[in-house]
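With one protein chain withheld, the remaining protein chains of the complex are depicted in position.
After this line comes subunit A, so read on.
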Amino acid sequence: MTLQKFLTEKPWVWSFAATIVVWVTTVLFTGGASSFGLSQAALTFAAFSVIVGIGQMFVITLGPGNIDLSVPATMTLSGTLALKLMDVQDGMILFGLMASIGIGLVIGLGNYILIKLLRIPPIIATLSMSFIVQSVAIWSNRGLRIKPPETLAGFATSGLFGIPNIALVALVLSVIAWVLLEKSIYGRWISAIGQSRFAARMAGIPVDGTRLVTYMLCAVLASVCGYLLASFSGGAALNMGSEYLLMSIAVVVIGGTAVAGGNSNIPGIWGASLFMFLVVSMLNTYGFGAGFRLILTGFIIIAVILLAGGKKSNR
């Protein structure tokens, strides 16, 4: 296998290369003092992006027009309600997790009901769903900040052999997602639907069932992420999901998943998530403000889409 063939077949290599470059630059700038702390922080925060990114990737794989914009609201609602339910009691941790998974299932189902029954395009359906979900979160939260149970907070903020627990959770979820995508019938189905929905239907694939499951999967991953994030940051906040709207899409695109659907890539999500966090922290160490960081993030996404569209792989 030549190097060029390797690079075109494994687009995630680019995101990892970029990650290493940014990591080295940042560490050199700070004189090497921060390398361990930076790596730990990068792994932790990247893990959240990875979890929501995987869900978004499944949805984007379904083909043009498929996207879930309700991710941030789902995270917020799940975090808020789970913490409220657990009420700082260690014994309720599992119930909290199950509640948040349940919230995800309901939101995913709601999204697809809007898309299918009311024939609303996914971008609008999920956005309006996100409005409803966010309002429910505001209504149930009422400005209270409830702490997570002691054990859960401890788990979310500590690590195993120097690797943050959150990153390990994300890794396990990634492996499961990879197996689903590459080895299972379901993975074949979503890829087929993403390439041609009509052809998929005529090949005997239950298209609507598969899409419903995918939207539910995405919402469940988002709500699990919200549950973990709220536990990690010591309480749910109403704006805790907002940054993950762009992030969940950006890591999918930068990671090498085809925006037009049908082709997805899990290792790339890791590379892209680490890269996005490291770029932000690099700009922080250089002393740039939040506005400039966001502008740069936008430019990076545009540049990646341009580059990915430019090199059409020859058939």
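Throughout what follows, a residue touches a chain if its C-beta (ideal position, glycine included) is under 8 Å from a C-beta of that chain, and two chains touch if they have at least 3 such contacts; residues count from 1.
Simple rule for what comes next: contacts and distances are computed from a predicted model.
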| item | value |
| --- | --- |
| Absent chain [UniProt protein name; select from "Carbon-monoxide dehydrogenase medium subunit", "Ribose transport system ATP-binding protein", "3-isopropylmalate dehydratase large subunit" or "Oxidoreductase"] | "Ribose transport system ATP-binding protein" |
| Listed residues A:A203, A:A290 or A:L307, member touching the removed chain | A:A203 |
| Listed residues A:T25, A:S242 or A:N263, member touching the removed chain | A:N263 |
| For subunit A, residues in touch with the removed chain | 179, 183-186, 188, 191-192, 195-196, 198-209, 212, 258, 262-263, 315 |
